[in-house]
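Heads up: the structure comes next, in structure tokens.
Here the complex is missing a single protein chain, while all its other protein chains stay put.
For clarity, chains are labelled A, B and C in written order, and residue numbers in each chain start from 1.
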Amino acid sequence: MHIGLVGLGKMGNNMRTRLRANGIEVTGFDRNPDVTDVATISDLVAALPAPRTVWVMVPAGAITDSVVEELNGLLEAGDLIIDGGNSRFTDDFKHAELLSAKGIDYIDAGVSGGVWGVDNGYGLMVGGSKEQVERVMPVFDALRPEGPRDEGFVHVGEVGAGHYAKMVHNGIEYALMQAYAEGFELLDKREDIIKDVPGTFKAWQRGTVVRSWLLELLVRALEEDPDFEQIEGYVEDSGEGRWTIEEAIANAVPVPTISASIFARFVSRQEDSPAMKAVAALRNQFGGHAVKKADD
Amino acid sequence: MHIGLVGLGKMGNNMRTRLRANGIEVTGFDRNPDVTDVATISDLVAALPAPRTVWVMVPAGAITDSVVEELNGLLEAGDLIIDGGNSRFTDDFKHAELLSAKGIDYIDAGVSGGVWGVDNGYGLMVGGSKEQVERVMPVFDALRPEGPRDEGFVHVGEVGAGHYAKMVHNGIEYALMQAYAEGFELLDKREDIIKDVPGTFKAWQRGTVVRSWLLELLVRALEEDPDFEQIEGYVEDSGEGRWTIEEAIANAVPVPTISASIFARFVSRQEDSPAMKAVAALRNQFGGHAVKKADD
Amino acid sequence: MHIGLVGLGKMGNNMRTRLRANGIEVTGFDRNPDVTDVATISDLVAALPAPRTVWVMVPAGAITDSVVEELNGLLEAGDLIIDGGNSRFTDDFKHAELLSAKGIDYIDAGVSGGVWGVDNGYGLMVGGSKEQVERVMPVFDALRPEGPRDEGFVHVGEVGAGHYAKMVHNGIEYALMQAYAEGFELLDKREDIIKDVPGTFKAWQRGTVVRSWLLELLVRALEEDPDFEQIEGYVEDSGEGRWTIEEAIANAVPVPTISASIFARFVSRQEDSPAMKAVAALRNQFGGHAVKKADD
Partner (left out) sequence: MHIGLVGLGKMGNNMRTRLRANGIEVTGFDRNPDVTDVATISDLVAALPAPRTVWVMVPAGAITDSVVEELNGLLEAGDLIIDGGNSRFTDDFKHAELLSAKGIDYIDAGVSGGVWGVDNGYGLMVGGSKEQVERVMPVFDALRPEGPRDEGFVHVGEVGAGHYAKMVHNGIEYALMQAYAEGFELLDKREDIIKDVPGTFKAWQRGTVVRSWLLELLVRALEEDPDFEQIEGYVEDSGEGRWTIEEAIANAVPVPTISASIFARFVSRQEDSPAMKAVAALRNQFGGHAVKKADD
């Protein structure tokens, strides 16, 4: 099978490597001339056998929109676009409708696994029609981890379902990370009691209820920097965590841990908190409690 | 009526002023010679008519314990100690039991109102026996705000009930402050839309659902420093907020807003967050996301 | 001054009453023939002197959209629409743009005060141009509470700012309510200690830090039904609370208490919690902990 792959950043490049290693022919395009196989998206389309399959792996939002629009101009009825980026599921509805006017098919694929996917395989959550998903199953099989197909791949539903599932996956991921992080702080704080924080996490890898891949990564991170001295407690967040909250709100689903993990990231990026200034000011007003002056 | 008052800090001193202004004779003791009326607690006890009433207004915990113990040695059967400090209600049980051996009575009084109490009067929540509470009602009437007694004073129950109610009062207070503070940050963040943050809070003082005394204090604070430029978002917390969470846990009462307000204070005092270092390290491990180096 | 008022539900009807009582002539329209002054919106427009002012007080979203569109067809350059409903501030941008094509002016007004506003006056947060706001100041003065104008009215910014401020107001309101409610449950749970829950809230009305209008309402509610025996713990939420979270997410503002108060409402409306079924199932899987069967 021969597919096109638009977007050869950290993820796309690794995916091309894995696809090729597993027998899929890939023509890749990226604006970065060091990694691209062809000069233009037009060249990429020209290089593919019909019906064409193009996997899009670029940043969600405006960039994915523009790539889909460009491909819409270049592809023909019966061709297929797979959006493997972190698009919002509502964008899938929009893209599928746009493409359907010309008879171009569309699949959305949530892809998990990060930089480890090239070796471990990628967890895949896919939305689209049964026929299209079956048609490109060799691509999914090349990307997914070894083992039973249904432990690393799922056809979740129609268009949008793959990214919806990936969004929820990332919401869960945020809360899982925060859970371990709170535990880390609890252990770290009591150095009078806990004499081996990294060793404690390491020992949780077998037999315990909390064992997981994230735990293994935390063990690795603590091996590299046992006190996290080289790292700042500053954490970005991506669209998917935020969308998870928005969907929760829209559907009246209580998500206290997922939201707490997002808010913790927001706070982590603030030099000072306007809200806590207000609380400090209030305490000072009613109790005469001293405030820390900004220039202290 | 003539009572003793041990502890003439910010609160105690103001209370002496209000008591005297409202016709209660007060002999005060404090280790600070500038404010004390007598040289020792022993002198204070000697100055009072039997049966004696001594109001204790010192920091909760070890200091209140030691004052109660010292008074236990000096007072007689039929005398009364009122603990008006911010003691944990479980300490009241301990104090009452200690004193009961000698027939000394005990009342716990939660006192709210901060530095404004000297003029506005203090909100009072009282625990103890009906007889004792009635006996010292003139003291409570002198301290409480003008208006109907039951709008500024309550006999909540037996010993411990006053401080339990005060503890809950303070737990609520924490969450109320946090609520306004979150609203402040939401308004403050959108300076493209909200052209008058102080004016918005000011306008909420009449007619709105959120009007309150804390709102009035926030308006005052914003008048003094409209952008909170002089203030750091660093907020202490006292025992009562923490005890509220502990009681909630002990009684299986969900307190998401009260706990959130405490945690926000904890975070406000951290130079960097160990938990968020762990999250940053995890993201770096799986996604190759750049971390902020501690020396950036 | 003579204005039109579209929407004579609970709020609109009360506002007509207050406006008339304070010297504003009002022609009201409602689909309910029992309360309307005119048969159609067209009649309402015809009854007003130019330049016309029409206050719209109908449910946010589709209904407000359709009323604004109908008025857009009926009004002329120089006329003014004030949307006093609970519209999302982003709808204001849309409405103002629509109307501007014909030279019709637009003001958004957040209105707080509920059923009490007819007597107490309404807290008003207004967005729009300085000229237009000044032009209809008599209307705002008629609606707002007595006292200094800036304690019950604020011109927050350009179009949209009024509803943005109202949205934040309601977000705060949610968290304030939840704070008192958590305190109520903490007091209520310890009937062994707290012998007078309604009396405790009543006594917080003067002198304390937590005194507020919501507290007064809680006192009233407890007087009517001291144990809330007649009431179910089932709470709806409106758009404004949800939008507050969405704005917080969009602007990276941590809002742990406001979100907790929304989630508590979501949970309150669930017969059973899918999430807690999942937790129960998990506990059963690893620990052999018994689960409650659905038909127990």
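Just so we're on the same page, a residue touches a chain if its C-beta (ideal position, glycine included) is under 8 Å from a C-beta of that chain, and two chains touch if they have at least 3 such contacts.
Note that the structure is a prediction, hence the values are computed from the model and not measured.
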item	value
Neighbouring displayed chains - absent chain, whole complex	A, B, C
From A:Gly4, A:Gly117 or A:Gly241, residue that would touch the chain that is not displayed	A:Gly117
Hidden-chain contact residue, picked from the options A:Ile24, A:Leu176 or A:Ala221	A:Leu176
Touching residues on subunit A - with respect to the absent chain	89, 112-114, 117, 120-125, 144-147, 150-158, 160-161, 164-165, 168-173, 175-176, 178-180, 182-183, 185-187, 189-190, 193-196, 199-200, 202-215, 244, 247-248, 251, 253-258, 260-261, 263-264
Sites on subunit B contacted by the missing partner chain, in the whole complex	209, 242, 245-246, 249-250, 252-256, 259-260, 262-264, 266-267, 269, 273, 275, 286
Residues of subunit C (touch criterion as defined above) contacting the omitted chain	10, 114-116, 177-178, 180-182, 184-185, 188-189, 214, 217-218, 220-222, 225, 228-236, 256, 264-265, 267-268, 272-289, 291-294, 296
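Just so it is clear, only the chains that are shown with their structure count from here on.
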item	value
Superposition rotation for subunit B onto subunit C, Cα-based, multiple of 5°	180
Most heavily contacting chain pair (counted by C-beta pairs in contact)	B-C
Chain occupying the most central position, where position means C-alpha average	C
Chain separated most widely from subunit B, comparing mean CA positions	A
Interface residue identity across copies subunit A, subunit C - same or different by half	same
Chain centre separation in whole Å, for subunit C relative to subunit B (CA means)	32
In subunit B, residues with contacts to at least two other chains	114, 178, 180, 182, 185, 189, 214, 256, 264
